[in-house]
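What follows is subunit A.
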Amino acid sequence: GSNNGNSAASPSASAVAPSPSASEPASAAPATTNAPEELNFGFVGSTPYTAGAESWGIYKGIFQEELAPYGVKKVNIIPFKVGPDLNEAVLSGRVDIGFSGDAPPILNRAAGAKTHLIGLPIVSSNSLIIVKDDGPQTVAELAGKTVAVVKGSIMHRYLVGVLKEQNVQGVKQISIGSNTADSLAALAKGDVDAVAATDALVYKLLKGGGYKVIDNAYDHPDLLATNATIVTDSYLEKFPEIAQAWNAAREKSLEDLKAHQDEYYQFLSDNLGQDIEAIKVLYPIDDISPTNFTDEGIARITGTKTFLVEEKLAAQDFDINEWILK
Partner candidate 1 sequence: MLYETGRLDANFFSSPTDIASAIGELARSGELFRDIGISLWRVVCGFAIGGTLGLIFGLLSGFSRRTEMMIDPLFQLLRMTPSLAIAPLFILWFGFGETSKVLIIAVGAYFPIYVNTVLGIRNVDNKLVEVSQVLAYSRFSQIAKLIVPSSVPSILLGVRLSLAVAWLSVVVAEMINSKSGIGYLIYFGQYNSRIDYIFVGIILFATAGKLVDSFVRYLERRLLGWRDNFKG
Partner candidate 2 sequence: MGAALLEIRELSKSFRTDSKTVQALHHIELDVQEGEFVTVIGPSGCGKSTLLRIVAGLDVGYEGQATLDGRAISGPGIDKGFIFQEPRLFPWLTVEKNIAADLSLRNPEVKRRVGELIELVRLNGFEKAYPKELSGGMAQRVSIARALLRNPRILLLDEPFGALDAFTRAHMQEVLLDIWRRNGTTMIFVTHDIDEAVFLGSRIVILKPRPGEIRAKIGVDLPYPRKKASAAFQDFRMRVLNEFERIDELSWGEAGAGI
């Protein structure tokens, strides 16, 4: 399910204000002019565009403009339903730059995919545990109960982390269906006692009443997840300056976005089929991280990796610092 990828649209309710970045805009003079004419940007989501500076920039043509001097004539933006779909596209070389929750690219990299990390556009993706009003009231009460969660996702990492933190034993975890709606249906039916999910997916349910959140990752900052932007090595070979070019374009897009906040929210509302109010709660602009890597971000993605390795989900361990494109 998408929840695994914790789509780029991964929201947060609080505003963790990132320290303003002091990064320099990309140098104007490109070193190569023979980059492939088309650049394929893939993300996990279900709509043509998603939240974030990348979508906005591509939508507004800022990326196209910035990359044109390098010889890029067209930027394709391609949504994938779930992480594995994006991973396969990356492996087959059909996607050059991938953008999703941190778990899928880590798993892919651990399995041997040749990629590099070029950015952490979001570093505080929330996860939460939702129950029926008459269900377990605290995390501790989950002992001996069944929780639906997508294996290997940020929610999974959060759930395992919380349970460990509070030393709750005997929680049965299962994956249900291809999207969170299926997990929520199991919750409604009473087959599971709780669901580990993300805000966007349960927003409506919560508004409808009858359900409540008993815990969320904001209370455990270590368990917040990041979103990662990766580039394939084969693309890097053809276009070595891609990281700086891309990040420069993103920087510009972010500035533009901040200058047109209402327009941006409207754009998301049109795209995601939700009203502006919900969009503002679910996808606050403050959530978007600066372009530079921050220690907080690196710490969090390392946390995810450690979790995946410890749970024996990742095929092998690797060093995040080596993964980051220098």
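Basis for inclusion: all candidates are chains of the complex that A comes from, given by their letters.
By our rule, a contact is a pair of C-beta atoms (placed from the backbone, for glycine too) under 8 Å apart; a residue touches a chain by one contact, two chains touch by 3 or more; residues count from 1.
A quick note: this is a predicted structure, and the numbers were derived from the prediction, not measured.
**Q** Looking at the complex, which candidate is in contact with subunit A: 1 or 2?
**A** 1
**Q** Under the definition above, what is the set of subunit A residues touching candidate 1 in their complex?
**A** On the subunit A side, the touching residues are 2, 7, 40, 45-48, 76, 78-81, 85, 88-89, 91-94, 178-179, 181, 184-185, 188, 200-201, 203-205, 208, 272-274.
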